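One structure is given here, and the rest of the page talks about it.
Heads up, one of the protein chains got dropped from this complex, but the rest are sitting where they should.
Up next is subunit A:
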């Protein structure tokens, strides 16, 4: 399968005055056209840093090793001209927090038109306006909303505008970073429906980042669960959510109760402790201080991600021993 996007042993290290901080440590992952891949994990696990490397959006203090291949070309080493062509037209991003990502003093139509004008300078004003109208309708908003300012829209409508903007130049890959985190369940369902239709209709690849495993399980084909800069489990979405192999993936899955499951009544499931400081990672398996199933060897042995025949993989000594 030729990948649309391929991470090959990608590591990202932030150089700070206090020393090097590894944010992403050796991630390999691929996304095919028409495929939806979820990246799950807590704040600080490196998921957003990893996503930023797709468009070379990481800050200058970050050192990236390994290769990030978009349609076979290494994004991290390509020339500026090629990178400009890639951004928006090849791959685009839907950021979290639509309220803060939109310009408050510009009509949303003008904001959607901006990348179109940059990439297709020959288009007439009326053609651009028509395209903006079509994009808005694709995400379920009336074309007339192009004249609205961001404050005149609700949170869900603003998030739709962000998605319309990401679609503006017909990308082959969309990266959505927590696109529904601040939204209500009903509006979240509407936005997820828009994303699902886009993948089906245009065969784009979608990378969806979230800390909510239940949302990812609903939308994605495959899920990679990250912890402390590494992928600790990956596999088919339904399997990772309902039958996780890694104890961390299990804890994430259990934190969203199945409504109706009496075992979850008055028994919220959490994970004690906090994620480790990336500048000061625990020895052995970096999850062992919080792991409910740890044993002696976990403190000294760093487990590698191992795949099984069913396309599932986990980095856990318990899984290796099975």
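Please note the rule applied: a residue touches a chain if its C-beta (ideal position, glycine included) is under 8 Å from a C-beta of that chain, and two chains touch if they have at least 3 such contacts; residues count from 1.
Quick note on the criterion: contacts and distances are computed from a predicted model.
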From the list "Electron transfer flavoprotein subunit alpha/FixB family protein", "Protein glxC", "Cytochrome c oxidase subunit 1" or "ABC transporter ATP-binding protein", give the UniProt name belonging to the chain omitted from this structure. "ABC transporter ATP-binding protein"
Candidates A:64, A:198 or A:217 - the one touching the absent chain: A:217
Absent-chain interface as seen on subunit A, which is shown: 42-43, 154-156, 184-190, 192-193, 211-215, 217-219, 238, 241-242, 251-252, 254-261, 264-272, 274-275
